[in-house]
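For this depiction, one protein chain was excluded, whereas all remaining protein chains were kept in their positions.
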Amino acid sequence: MDFRYTEEQLALQETLRRFIARDYDFERRRALTRSGSGFSADAWAQYAELGLLALPLPEDYGGLGGNGVDVMVVMEQVGRGLLLEPYLSTVVLCGGIIAACGSRDLKQQLLPAIVAGKLQIALAAYEAAGRYDLSHLASSAVQDKEGWRLTGRKSVVLDAPSADFFLVSARPRGSAADLEGLALFLVPRETAGLTLHPYATQSGGRAADLQLSDVHVEAAAVIGSGAEALDLLERGVDAAAAALCAEAAGIVSALNEATLGYLKTRKQFGVPIGVFQALQHRMADMYIAEEQIRSMAIIAATHAEDEDALARRRAISGAKAYIGQAARFVGQQAVQLHGAMGMVDDLIVSHYFKRLTMIDMTLGDTDFHLARFSDAGRGQYDAA
Amino acid sequence: MDFRYTEEQLALQETLRRFIARDYDFERRRALTRSGSGFSADAWAQYAELGLLALPLPEDYGGLGGNGVDVMVVMEQVGRGLLLEPYLSTVVLCGGIIAACGSRDLKQQLLPAIVAGKLQIALAAYEAAGRYDLSHLASSAVQDKEGWRLTGRKSVVLDAPSADFFLVSARPRGSAADLEGLALFLVPRETAGLTLHPYATQSGGRAADLQLSDVHVEAAAVIGSGAEALDLLERGVDAAAAALCAEAAGIVSALNEATLGYLKTRKQFGVPIGVFQALQHRMADMYIAEEQIRSMAIIAATHAEDEDALARRRAISGAKAYIGQAARFVGQQAVQLHGAMGMVDDLIVSHYFKRLTMIDMTLGDTDFHLARFSDAGRGQYDAA
Amino acid sequence: MDLSYTAEEQAFRAEVRAFLEAEVPEETRAKLRLGRRLCKDDMVRWQKTLHRRGWGAGMWPKRFGGGGWSVVQQYIFEEESAAASAPPQIPFGLRMVAPVIMTFGNAAQQQRFLPRIIAGEDWWCQGYSEPGSGSDLASLRMSALRQGDHYLVNGQKTWNTLGQYADWIFCLVRTSNEGRPQQGISFLLIDMKTPGVSVRPIITLDGEHEINDIFFESVPVPVANLVGEENQGWTYAKFLLNYERTNNAGVGHCKRALTQLKMIATAQSINGRPLMEDARFRDRIAQVELELMALEITNLRVLSAFAREDRPPGPEVSALKVKGSEIVQQLAELKMRALGHDALPYLREALEPDWVPNPLLATHYPGWASSLSGQYFNLRKATIYAGSTEIQKNVICKMILGL
Partner (left out) sequence: MDLSYTAEEQAFRAEVRAFLEAEVPEETRAKLRLGRRLCKDDMVRWQKTLHRRGWGAGMWPKRFGGGGWSVVQQYIFEEESAAASAPPQIPFGLRMVAPVIMTFGNAAQQQRFLPRIIAGEDWWCQGYSEPGSGSDLASLRMSALRQGDHYLVNGQKTWNTLGQYADWIFCLVRTSNEGRPQQGISFLLIDMKTPGVSVRPIITLDGEHEINDIFFESVPVPVANLVGEENQGWTYAKFLLNYERTNNAGVGHCKRALTQLKMIATAQSINGRPLMEDARFRDRIAQVELELMALEITNLRVLSAFAREDRPPGPEVSALKVKGSEIVQQLAELKMRALGHDALPYLREALEPDWVPNPLLATHYPGWASSLSGQYFNLRKATIYAGSTEIQKNVICKMILGL
């Protein structure tokens, strides 16, 4: 066992810290949230230069073959800096799915372009009726001689507005809840029948609802089908959920720093409010929560590529559920301890709080992952 | 709306306070928990004199026709004094069931004797496999020409060792979970085939597990059958659960008094520990919990005889579930704030804590009543 | 001990319900149901409507033109108003400055200000907090210098709610630096149109403009606008805070929010079935519902005790404020969480009265969804303003528990 980052990881962490301090301060970030694209193309180019885009992708396709812990290093800083670029969607989520799929051609076509920062991809998997269940979908895929025709609606596709391609899940067969009867397709942005309704998100990013009306894709666009498709989706979403855990851990430590600083400087009744024991003990609880959150993020990161699906599910759903609750506590208390100052748009505290909230609502919320963890433990008692 | 006790209720409250101060102090009570019967026969006689046994029973049978709020007044003091006598079982629970049943003969036979303090009855309804579900039972009732033959096991029958009669639920027909197929029988203590395994309870009372092996009772011993039997059981248990809510409210207020007193007198670091803000705010939370608990006990008491089964269920299960949680908080924190002093058998604090814990485990715990409340609200959304 | 309503109270409820049914403008009702922004006019018009009916200030004593309602009547009115999606009555005039003027103001002030408040002619706002003085209100520094028949007022107030609409502001000002900080404070009524008064918006985390900084540069205020005695303002301020807090429990609005929550949990799906059928989520709702059931009774118990003993609200209201604000926040949180993914979109335009959802979005995205995340963020204020939860617990410890 070893709980330290490697020299390389520490160097990467330092690089990102400097990048954020230099090019991504709070004011710059706020300007970006109000811009058209909602993120910085320059920053994205720098991600490519720094090798962030290559980091977790396979070496055969220009990647660096990094692991979940490498991604954790990046995502912690993404959290601290509240970075807006579509790293999670393009690199971790879709990049991970494509890297795991069977087609060398698709990988050759897409991964080097991602590494080079020339290509962005978004996952269009969730549908309103299925909530966070990847296998519950109504979108249909009808095969014809040229390939497939896709029809359906997808909710809240993260980073859709800037995506060049979408990974779309749909059903060649089976009812909405059938686990096996689905497939995963690569759909280029500019395909006839594909409509976007774009909008900003509560944490400053961009997303869209998608409508597919008889969208045609060729046979080669199938990334996976049947059980394999669901497995690809789950791997990708689990790895991305682990990354969100790391992002949350980064935010929580930054938020605790800010709150502790405020307790030491804000004066009421002639003294710093940090002398009041009720607030001190709240801060101690937040410190303990930070440590526990970090431990859970480590568990998630080290299981991100676990081939044992049950172990991966328990580790990552467990971490996402735990962090969903613990980070909500830290976020709410950080605002509370800042008093009215925690409520204003001018301070980063409220933005950290909002981002933590939205992380919980992304890729399965606390309740979804708690149920997934708890139900996975259901059979356990036989062993116990 | 009126939230005051009547003059009569205030007088009753005062009488009980004096009785406890005079005849039922902590040392006396501890001696009783170690005695054979586990309660005071003298006290029971005084209950009769004071009219407590008559209070909620119908006037036609020597009772005073009191309501759930009258019972609340008594049970609050039962809580404060940690009284051990089988008031809940004999008067509120079994007395209530008998008073509601159809047979004038049975009422004439039993109720005046209860009022006179000459008769005690215990409810033998729950079985291990059914947990807190009154309708889930395997005990069988076979009819023959002389009457019925009962066979089965009953778990944790409260106040059984001193009972003269038992109200026993069993099934003439149907599977273990069948709601309709049960009946309720009056079984005299000294009946062939009825075996008791008596023991003390964690809060100083007495109970027993019961075995019925081909126990014969005559036809007239049927107190109710089919839907009526379940309705009688539910009414009785709901009224008793409401009484337990009042008992818990009484304990919580006594516990808060004790804890507040300790905070003001116990000195550490040269000052009363009550000057430390973290403990102050805990005490404030306990005060708020006491107020909320009292409100819930009032809701339960005023619905104890509600003819609308759904309204009664929501009010009383809601109160029992809420108080189960809030009283656990108060009990645990009272011990915590007393430090090691909260752990010793010599102080009443730990006995209050244990009694609160066991109240939660009696007649349906927090989880049972939360589910009963929550599931009752399931259909609501149609209205909403 | 009796939780049932008298025949009179039931008749009153029927009367209120019928009135609301008939009088709440459909447009306003729709805004509230869909979580759209209310404009000043929605609220002022409603106050005037209530005034015409004689219900402009049900809780006021009759001698000041109020309804002289009992605590229970007042509660029935609030519950029905919330259920009918009637606009809130803005509290700053009716519930905050008015009781102070009634109790400590002079006849001239009562005749001048109270009728205009009840008639919805004057919009009031509050000038309490200052940048350095939040929880520690007594340290406030805004100065009022007596000059003949005027005070010259200089300083800044902050966290002022809806001051952008206000005609008048009641302020705590420092008229003396002698003795304990509490002793030099006075209670002053200031016309917002006076030269030297300026309002600067503060944008909150939900992107909305609800609160303000207010600056006072050499603002002349007639001595006639001083309430009660000079340097006695702290007494009036505490009196006012307790009145304010009697309303913070907001049981009526919480009940409405609970109903909305159940509607949302019914409309949203999990695995193709209503979320409301999911025991896990339903239990979360049940837990808040139980807190609210208890608070409803606690609230009525406390308020009716004040009425019975004919005394102004005491420190017991701090418990109501603590619980009420927690419940408000829990309900807002569950409403957001019920949305699942749909909590993520930030559609500012969707708060506009006339917003029509894009048909693609509309297919699954209900109009009301767009406001829920913002409401959750915004309502974090509930445990901060009007005396933070921490301050309320200090009050309970000092005034009730004697710690």
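When the chains are written out, they are named A, B and C in that same order, and each has its own residue count from 1.
Throughout what follows, a contact is a pair of C-beta atoms (placed from the backbone, for glycine too) under 8 Å apart; a residue touches a chain by one contact, two chains touch by 3 or more.
This structure is a prediction, so every number in the text was calculated from the model and none was measured.
Residue B:Gly130 is the one among B:Pro58, B:Pro112 or B:Gly130 that touches the chain not shown. Contact with the undisplayed chain is limited, among B:Gly66, B:Gly96, B:Gly342 or B:Gly377, to B:Gly342. Residues of subunit A that touch the chain left out of the display are 1-6, 9, 69, 72, 260, 263-264, 274-275, 277, 280-281, 283-285, 287-288, 291-296, 298-299, 301-302, 318, 321-322, 370-371, 373-375, 377-378, 380-382, 384. Take subunit B: the residues that touch the chain left off the picture are 126, 128-133, 136, 153, 155-156, 158, 176-177, 195, 197, 199-203, 207, 209, 211, 267-270, 273, 276, 278-279, 332, 335-336, 339-340, 342-346, 350-351, 353-354, 357-358, 361-362, 365-367, 370-371. The missing chain lies against subunit C, touching residues 279-280, 283.
Heads up, the rule we're going with is that only the chains that are shown with their structure count from here on.
Inter-chain spacing, taken between the CA centroids of subunit A and subunit B, is 52 Å.
Multi-chain contact residues of subunit B (touching two or more other chains): 277, 280-281. Multi-chain contact residues, meaning those touching two or more other chains, occur in subunit C at positions 390, 393.
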